[in-house]
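All protein chains of the complex are present and in place, except for one that has been dropped.
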Amino acid sequence: MIFFNCDYNEGAHERILQRLMETNMEQTVGYGEDAYCQKAAELILQECQAPEADVHFLVGGTQANLTVIAAALRPYEGVLTADTGHINCHETGAVEATGHKVLALPGRNGKIRAEQVREAVRSHREDPSFEHIVKPGMVYISNPTEIGTIYHKGSLGKLYEACKECGLYLYIDGARLGYGLAARDNDLDLPFIARHCDVFTIGGTKMGTLFGEAVVITNPELQKDFRYMIKRQGGMLAKGRLLGIQFLAMFEDGLYYRLGEHADEQAMRIKHALIEAGCNFSFSSSTNQQFPVLSDAKLKKLSEIYAFSYWERVDEHYSMVRICTSWATKTEDVDALIRDIQNL
Amino acid sequence: MIFFNCDYNEGAHERILQRLMETNMEQTVGYGEDAYCQKAAELILQECQAPEADVHFLVGGTQANLTVIAAALRPYEGVLTADTGHINCHETGAVEATGHKVLALPGRNGKIRAEQVREAVRSHREDPSFEHIVKPGMVYISNPTEIGTIYHKGSLGKLYEACKECGLYLYIDGARLGYGLAARDNDLDLPFIARHCDVFTIGGTKMGTLFGEAVVITNPELQKDFRYMIKRQGGMLAKGRLLGIQFLAMFEDGLYYRLGEHADEQAMRIKHALIEAGCNFSFSSSTNQQFPVLSDAKLKKLSEIYAFSYWERVDEHYSMVRICTSWATKTEDVDALIRDIQNL
Amino acid sequence: MIFFNCDYNEGAHERILQRLMETNMEQTVGYGEDAYCQKAAELILQECQAPEADVHFLVGGTQANLTVIAAALRPYEGVLTADTGHINCHETGAVEATGHKVLALPGRNGKIRAEQVREAVRSHREDPSFEHIVKPGMVYISNPTEIGTIYHKGSLGKLYEACKECGLYLYIDGARLGYGLAARDNDLDLPFIARHCDVFTIGGTKMGTLFGEAVVITNPELQKDFRYMIKRQGGMLAKGRLLGIQFLAMFEDGLYYRLGEHADEQAMRIKHALIEAGCNFSFSSSTNQQFPVLSDAKLKKLSEIYAFSYWERVDEHYSMVRICTSWATKTEDVDALIRDIQNL
Partner (left out) sequence: MIFFNCDYNEGAHERILQRLMETNMEQTVGYGEDAYCQKAAELILQECQAPEADVHFLVGGTQANLTVIAAALRPYEGVLTADTGHINCHETGAVEATGHKVLALPGRNGKIRAEQVREAVRSHREDPSFEHIVKPGMVYISNPTEIGTIYHKGSLGKLYEACKECGLYLYIDGARLGYGLAARDNDLDLPFIARHCDVFTIGGTKMGTLFGEAVVITNPELQKDFRYMIKRQGGMLAKGRLLGIQFLAMFEDGLYYRLGEHADEQAMRIKHALIEAGCNFSFSSSTNQQFPVLSDAKLKKLSEIYAFSYWERVDEHYSMVRICTSWATKTEDVDALIRDIQNL
């Protein structure tokens, strides 16, 4: 069985493990206050051209999301998101568990637009019962989105502008950020992102670390006492250096970007093979997640060898699946898959 | 100015005040453990033909909703509701503040149907990521709904059946229950309601008390330690007898029902006048809330004398408003309004 | 049976009921935005000589406490209190329910001192693990305290100074404030209190209203969006004017103060009778709550006619009880009690 079902099937890039081996018996202080975390943070800030930002390393994405959101909002505020947003769909109410409503807006290709944000805020403000309605306090987006689509300088810039106009924070969940940055049609880079949001994450787990998300807080208002929040929410790793070492390995010579490129390239190869085979795609993704619509017969055939994520039934005879590549995807496995697509 | 904008503009029915006066200097124990609360509870249980149920008196509706829901759900469970549900729209995230997600379903006339509940539960159970998704634990409906519509024996019976099949609690918010019971097309009564849900409220505030909602818990699973929950959520009234005295006054000779009838009757008179005047109605309500669509010119005219709740703009020239009658509505005020509608 | 067990056995002062009667059928807007609430707020601010402060009216004390504390603290902050503080002992964890730790300090006569606050903050700051420890964010005191003792200008002034030095908010729970202000040895007044804390309450429930606590927010930092918080916590009364009308009646001609004086006077009479009868007192209270130590034999005798609150066993033969007077205490009942004490 060859797994194309998600991007965290394997362990970590070999360099990560090597670094963990090399540093294993060093004695360091705990809880992320060691020299590795400090160096990794500096490196990330350099990449972001954001020397005044803060970087914190957390183990997982849900943890990062709930901690950032709970730290940023006043108790009666909620967070706007596309209806497909990870915090709305797949975190078992982790944000609500911190007391905040998730305010879902209808997404278009998994994304929300500046106008939607403005309209949501206007509609709240003009409602005579506004105090009886959760106040929007933050916008959450993911890039790439949960369906593989990406924001561009235009759309992100406008969204940030709308947020600032409306007094909202903008938070970008970058669980798969590397796959977004490597997309052929991408025009974002870390410095642009850092200048066009209040806080964002650079995901490690899905990009080749064992685990870990770097939370980059560019807005000084959100920086104060963030470590208290991490500890309160149960997210402070005792051997915090494990996070620093991994992100250091990722960013010391651009490995992070290269792994993103590899995955996207393989995803594009599969996508083209599917297009040539006559498949439709529900979303136009240029990143490592592809959502083709396959006839059940063809799906059954491919599923004998390859594991995909079943997404949803399209009609009586067709289903949509998710095909994921990752930093770990082997070119020969993609070769095989393409051959089998061609022979369907 | 004559107010038809909501059903809590006045104080309380005169009998309520009289009873409060009569009992004012009696010394009783606090926190709802006095003889008046006990008698009122007994009376209500008798009306409900539910001798094994528990009755608790809370001051307000949001308080009742959040306390019931937080008491019933496990931390990772959410509550299904119509998208127009009060807990979803007008409680400033009070349910989320207790850590629970509100799971909105598209309502039809403010109501949800048994099939929607079954489908929501099925879809959750069959999702391979089910543990990453908030688990439905309760269904919340209001009767009448926020737009004045009501459930019938058929629809409520099926909904309750679906809940039991799916392992969900059914909670009925009866903030305006009396107006529902008095509707011409209503076939529900308290005993039927008590047998077809796990917990419900009988609203006082909008029905002629100064304040107060009676929470009737018919499912023994939800009865344990409920008073702890009330206190924890800040909802335990020191002079609890004020609640008992008021509900006693309401139910000792059927005043509650008569007040409902009065309001609905007046609402129907207004409705018919509006229909005759050629108005459209967005929802078919037979209770004390009516939602006519009026031309802006006519609305402006009427608004010189009468206050309505502005609901939403329908198009360039028309708006929907809410017209509310209540236990306190004067027949002569309705006469005047009808005359003015006829003369528009 | 004559009740001296607490100060909320009766309904309300007759003037309150009269005012509710007089205004009963007026139509007003809801949720505390009516003219009565506005006038009552103005009157209170005038009494406090604090024209810039905000006043909000809530139904109950626990509700007021949890709403104020949850509004003021960041998620990882806690509230310092004497171990006997109401929020620590008798609110079923209502503060913890909003996510905040109650940080109990050993009280002396129910009070905490400036040095204790400074020491708590110093100890937190100097701890190398400070981020792993709840950060003090607020000091909660009650005046009178839960055991009837009061703060003076000296002690309150120093406490407030310590709070400002340490970056903490000071919150005074004035559930029985009127009984404190009327005490013989009291030197506080509303303007001094308003200038020496960030937020405080003026309690109505125990002072002769049916219910109601006025929350006075003097620190502008705490004023923003407080009504959202009230609604979120389930504390917004639909017929909010009931609160305004009651506080108006209390403050329009000093009734509030006179009721406090009456209760304290009666309490002093009982206290002196007990002292003459050779009773010891655990706490030196000059307000309406007295805590004599009585032999079980004498207690049994008195309990045939009078109800007290049993507080705790002192030794094999003696118990401490709480004897409460209130705005409603009849002089002749106190006469009778004194006679029976003298004849023990």
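To keep things simple, chains are lettered A, B and C as they appear, and every chain counts its residues starting from 1.
In the analysis below, contacts are C-beta pairs under 8 Å (C-beta built on N, C-alpha and C of every residue); 3 or more make two chains touch, one makes a residue touch a chain.
Computed from a predicted structure; not experimentally measured.
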Of C:F3, C:F57, C:Y76 or C:W327, which one is in contact with the hidden chain?
-> C:Y76
Given C:L17, C:L80, C:A97 or C:L259, the one touching the chain that is not displayed = C:A97
Check each of A:L20, A:A277, A:V314 or A:A336 against the chain that is not shown and name the one that touches it.
-> A:L20
Contacting the left-out chain: of A:G11, A:G154 or A:P191, that is A:G11
Write the list of subunit A residues that the hidden chain touches.
-> 1-3, 6, 8-12, 14, 17, 20-21, 23-30, 59-63, 65-67, 91-94, 97-98, 205-206, 210-211, 228, 231-239, 241-242, 328
Interface with the unshown chain - residue positions in subunit C = 75-76, 78, 89-93, 96-102, 128-129, 131-135, 309-310
Against the chain that's been left off, what residues of subunit B make contact? List them.
-> 31, 70-71, 74-76, 98-99, 131-132, 135, 225, 227-229, 231-232, 236
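Note that only the chains that are shown with their structure count from here on.
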Work out per-chain C-alpha centres and flag the one nearest the whole-protein C-alpha centre.
-> B
Of all chain pairs, the one with the highest number of C-beta contacts is B-C
How many Å are there between the centre of subunit A and the centre of subunit C, using C-alpha atoms for each centre?
-> 50
Whole-Å separation of chain centres (CA-atom averages), subunit B against subunit C | 34
Averaged-CA centre spacing for the pair subunit B and subunit A, given as whole angstrom | 42
What are the residue numbers in subunit C that touch two or more other chains?
-> 98, 228, 231-232, 236
